[in-house]
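Read through the structure below, which is laid out as structure tokens, and then see the notes.
One chain of protein is taken out of this complex; the other chains stay put.
Chain naming follows the written order as A, B and C, and within any one chain the residues start at number 1.
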Amino acid sequence: MTSPVLKPREDRRPPIIAPGHTFETVTDRISRVVLRKKTPRGWIVGFALSFALMMVLFYTIGALLIRGIGLWGINIPVGWGFAIVTFVWWIGIGHAGTLISAILLLLRQEWRTSINRFAEAMTLFAVACAGIYPVMHLGRPWLAYWLFPYPNTMGMWPNFRSPLIWDVFAVSTYLTVSLMFWYVGLIPDLATLRDRSDSRIGRTVYGMLAIGWRGSAKHWHRYETAYLLLAGLATPLVVSVHTIVSFDFAVSMLPGWHATIFPPYFVAGAIYSGFAMVMTLAIPIRRFYGLEDFITMRHLDNMARVMLATGLIVAYGYAMETFMAWYGGNPYEEFLILNRFTGPYRLQYWLLITCNVILPQVLWLKPIRMNVAALFIMSLVVNVGMWLERYIIVVVSLHRDFLPSSWGIYAGSVYDWSMLFGSMGLFLTLLFLFVRFLPMISIFEMRTLVPEAEVKEEPL
Amino acid sequence: MPQVFHRSTNTFSRVSIFGFLFFVAAATYGLALLNRSSYVTEAGVAREQPVPFSHKHHAGELGIDCRYCHTSVERTASAGIPSTQTCMNCHAQIWTDSAVLEPVRASYRTDSSIRWTRVHDLPDYVYFNHSIHVQKGVGCATCHGRVDQMNLTWQESSLQMEWCLDCHRNPERYVRPREEVFNMAWEPPSNQLEIGRELVRAYKIQSLTDCYTCHR
Amino acid sequence: MRRPPIYGMLAEFDTPTQLVTAVRKARAEGYRVMDAYSPFPIEELHEALHFHDRRLPLIVLIGGIAGGLGGYLLEYWTSVIAYPLNVGGRPLHSWPAFIPVTFETTVLCAALAAVLGMLALNGLPMPYHPVFNVPRFALATRDQFFLCIEAIDPHFDREITRRFLQRLDPLSISEVEH
Partner (left out) sequence: MSGALDIEAIRRRLATGDGRRFWRSLEEAAGTPELAALLEQDFPRQVAAGLGVGRRQFLQLMGASLALAGLGACTRQPQQEIVPYAKAPEDGIVPGEPLFFATAMPLDTGVYGLLAESHMGRPTKLEGNPEHPASLGGTDVFAQASVLGLYDPDRSQVVRSAGEIRPWSAFFQTLHAAMQTQRTKDGVGIRILTETLTSTTLHDQIIAFNSELHSARWIEYEPINRDNALLGLQAAIGTDAAFYNRLEGADVIVAFDADLLGSGPNALRDTRAFSGRRRPGGRKPMSRLYVAEPMPTVTGAKADHRLAVRAGDVEAIARAVAAGVGAYGVTAAAAAGPHAQWVEAVVKDLTAKRNSTVVVAGPAQPPAVHALVALINDAVGNTNATVANVRPFAGGREQVAALGKLVEDIDAGKVDLLIIAESNPVLTAPVDFRFAERLQKVPLRIRLGLYEDETSRLCHWHLPAVHYLESWSDVRGIDGTTSIIQPLIAPLYDGKTVHELLAACMRKDESDRVPTSYEIVRDYWSRQRAGDSTAFWRRALHDGIVEGTTGAALRVDRDVEYLPKMAESIPLGDGLEITFRPDPAVYDGRFANNAWLQELPRPMTKLTWDNAACIAPVTAERLGLASGDVVELRLEGRAVRAPIWIVPGHAPEAVTVHLGYGREHGGRVAEGVGFNAYAIRSSTAPWIARGLQIHKTGEHHEFATTQHHHDMEGRDVVRGATIAEYQRDPKVIREQGEEAPGAGETLYPPVRYDGYAWGMAIDLNACTGCSACVIACQAENNIAVVGKDQVSRGREMHWIRVDRYFEGSADTPAIHHQPVPCMHCEDAPCEVVCPVNATTHSNEGLNQMVYNRCVGTRYCSNNCPYKVRRFNFYLYSDWSTESLKLQRNPDVTVRSRGVMEKCTYCVQRIQYAKIKAEEDDRTVRDGEITPACAQACPAEAIVFGNQNDPESRVAKLKAEPRNYGLLAELNTRPRTTYLAELRNPSPDLEKA
């Protein structure tokens, strides 16, 4: 874990924590958000809205269970539609959280400290949303457990050659590890809340969750080892997860899916969309809860830079696909690319290029990176763009493959849309609960950024 | 004051953690058992029948051959359930006035079927063929058990897929000489395995574990 | 051995520096059985306590290996031994296809080992602990720093220890009930 390194910074970038903070100001500012008695009206309104949206999701799921997935727009040849598109989108979003908390931790990037907590939460909720789709897109969702290897009376086992099984393991592992990572990070702060809460229930509940953390030096020692090791494990994991998700396509034989570039380009895309989402969430939250001291322009600037970088990698991916289609000389691949450019879905394709490649280039400009509103808009643009990317990958490749006779057209039905927005409802609902009942910024890590945290050497 | 919990909670919390893990494991195991239990498979449950027909009496004590009633067992997929006619072949002469047999006589008089309760019921997506099994030296008793000792008939085996697979994977453990197929009393000899292997060769028995063997 | 009347003696400090110094002094004084409490991790602290525990990485390694082997063997057993099926003309033991799942199970088990191992070694969960009996200890999770010399330390003596701690000019000193 980072020991406080506060040699005076020469660079003129904004600080990662506003000056003049002490241990208690940090502690109180952050824990107040949770411990304050009356819930702010803004929160109630926001929560109500997202809860309503979540109900739309549940209604859709009910309808799907009762009537069948024929309610969606899918057909033969386009057997996958919004469900898989949105699944990949959510999983991708999740990646930023793990990246911030794990990879930046290993790279000793202090600025991560104030955003890693809710970035991790975001990961968790995003993966939860993503998890719904693989189950609900099954023709017979009530048999989803057949994808797990368990001894059964049929003597049957899953087919470990199928990327979908890899998915099952990857996603469930990812969910479990992210959960543990998040919880372990929370323990000391839960202890803080336990000790600062003045209601009996608060003390008990937070107390239970804090499992008796008392800040013992010995505990801290093992705690940090564990935290580092988790980070070390989460880093390859997060890369593997989107790699495997990309295998769902790369392992098949469809033109436009069967491509070796998919893993890196999916991972980059994931981080791209993930950071966009962190930004989408961070900007309003810091504003609403007045946390500008902790989530400073420095953070936004850095995130914008990461977006720019990953965005360029993604752009390279698109370019590569097109190049290989020509260079590879496979007629089906060639047709696919032409079909993307000029076919029935050209609108979505060019919109995608605009959102993911053209517009984000403004991030080269420092004034933009320093402009909160601009950044917020850019983050939304990229979120949309990345959803479109998956839409293009899934639908365009399927709707016209090898035999012209079986070509078709796909369009999402109302149930596709309600499921998409419904899942956003679930995501926001969980997020609102999180910011209300848990510290959205890691308090104990913020303390280490306070100047006093430094141990000055003095003779015995 | 920071001390929220009582001393005991330390032990309690740890116990509950292990307890939970144990509970999950136990539940899983229990479910697995349940799925194979006779409650689910309904194996070994004697079924009430409109007429308390006793295989024990007919097949066992009187020694009537299976094929006297289950006529098509050697020719077709289904073994065949005897018509009332078949019952009356004998019961026109004997037990002509026993009350128990009234439903049979009634059925014959009114030419309306006796509605037997089904004992062996495979799912609709499973296609089992009696004739080929008989042909390949699978004895009646191998699947149906000692029917000749059942008063009311019950289902002997689980009829679950893993049970079918067991024999389809290593038939040599279960096959018997064709002439013994209908012999209820036949016991596998001590050297069943080697005899089995010979029979498998002689009868050209394949070990069929393809899905389409049973599912269509 | 006879259970001492109290758990130990708790001294409260204002800054991490003071705490670290205090710990060093206490060790110099010959105290061994003690623990320091801080609202955030302090590198120097466990150094000062001469406390080193290297078991955790080992546990994680074992967990990882177990997970990896388990995963691969499961795949091998189910596809080659339990129910060998011709899937698209691929060999029964298609090892390249078995790698992803092996990797995932490795990470999963290693991560579980890390978290559970850490908790177990720290003896958590432990909702009840004597130090909580000291009201001011609530600040240990906010901005105060504590040193607790435990009564089972051979050198521990209510009076001497109290006087020793006085010399470190702490904000407060309190006896910790069991």
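Keep in mind that, in the parts below, a contact is a pair of C-beta atoms (placed from the backbone, for glycine too) under 8 Å apart; a residue touches a chain by one contact, two chains touch by 3 or more.
This is a predicted model, so every value here is computed, not measured.
The residue touching the chain not shown here, chosen from A:71, A:374 or A:424, is A:71.
Considering the full assembly, A:161 is the residue among A:29, A:117 or A:161 that touches the omitted chain.
Note on the undisplayed chain: of the listed residues B:61, B:102 or B:121, the one touching it is B:121. Of B:15, B:31 or B:62, it is B:31 that touches the chain left out of the display.
Residues of chain B that touch the chain left out of the display are 31, 34-36, 39-42, 72, 75-78, 80-86, 107-108, 110-118, 121, 123-125, 127, 129, 131-132, 135-136, 160-161, 204, 210-213, 215-216. Across the interface with the omitted chain, chain A contributes residues 65-80, 137-140, 142-144, 146-147, 152-154, 156-159, 161-165, 168, 248, 251-254, 331, 335, 343-348, 398, 400-417. Residues 83, 85-91 are the ones on chain C that touch the missing chain.
By our rule, only the chains that are shown with their structure count from here on.
If the chains shown are joined wherever they touch, the resulting network links each chain directly to all the rest. Between the Cα centres of chain A and chain C there is a gap of 30 Å.
Note: centroid distance chain B to chain C, computed from Cα atoms, is 58 Å.
Distance between chain centres (mean CA atoms), chain A to chain B: 53 Å.
Counting partners per residue, chain A has 155-156, 194-195, 207, 211-212 as the residues that reach two or more other chains. Residue numbers of chain C whose C-beta contacts span two or more other chains: 83, 125-128, 132, 137-138. The residues of chain C lying in touch with chain B in their complex are 83, 125-128, 132-135, 137-138. The residues of chain B lying in touch with chain C in their complex are 1-10, 13-14, 17, 165, 209.
Contacts from chain B toward chain A in the complex involve residues 2, 4-5, 10, 13, 32, 35-36, 158, 160-162, 165.
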